[in-house]
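A protein chain is absent from this complex, but the other protein chains hold their places.
Entry: chain A
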Amino acid sequence: MSEPKEETLHRVRNYVTKYCAKTGLTTHSMPEVTDAVVAGLANHIDTLGKPLCPCRFYPDKAEEIKSRTWLCPCEDMKKYKYCHCMLFVNEDGMPVTEHLPEGHEGIATYGVTKDPAPEKYNPPK
């Protein structure tokens, strides 16, 4: 797997900073967690042309892009403020799960975790 271009990494880091401000969330306290996801998104931009989430397995990445479901910010993030990839987390370093519907795997994994900025929760209508 090739290393992403520095300019793409820069773009993704800028996006992450802006999206944290927009949502009131933060990046993980372990820099290696954030660095891995940023590099994964940048690699997918370089190789696929889109920021496909690097925390999922896709039998066919090119096909997956067409659905747009897992392009960052993904549908889970836009609808529920939930980032399985732990790129956007609360102050405890946990993905926000309080807006998830019952039965979502995020609740099974992390329990109910609080949104530190509910005033910035604006799910699509």
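Criterion: contacts are C-beta pairs under 8 Å (C-beta built on N, C-alpha and C of every residue); 3 or more make two chains touch, one makes a residue touch a chain; residues count from 1.
Here, contacts and distances are computed from a predicted model.
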Omitted chain (choose from "Thioredoxin", "FAD-dependent oxidoreductase", "Na(+)/H(+) antiporter subunit D" or "Iron ABC transporter permease") - UniProt protein name: "Thioredoxin"
Per the touch definition above, residue among A:5, A:22, A:56 or A:78 touching the missing chain: A:56
Sole residue of A:32, A:102 or A:119 that reaches the chain not shown, by the stated touch rule: A:32
Of A:25, A:65, A:86 or A:100, the residue in touch with the unshown chain: A:86
Residues in chain A touching the chain absent from view: 1, 28, 30, 32-34, 36-37, 39-40, 43, 54-57, 59, 84-87, 105-106, 108-110
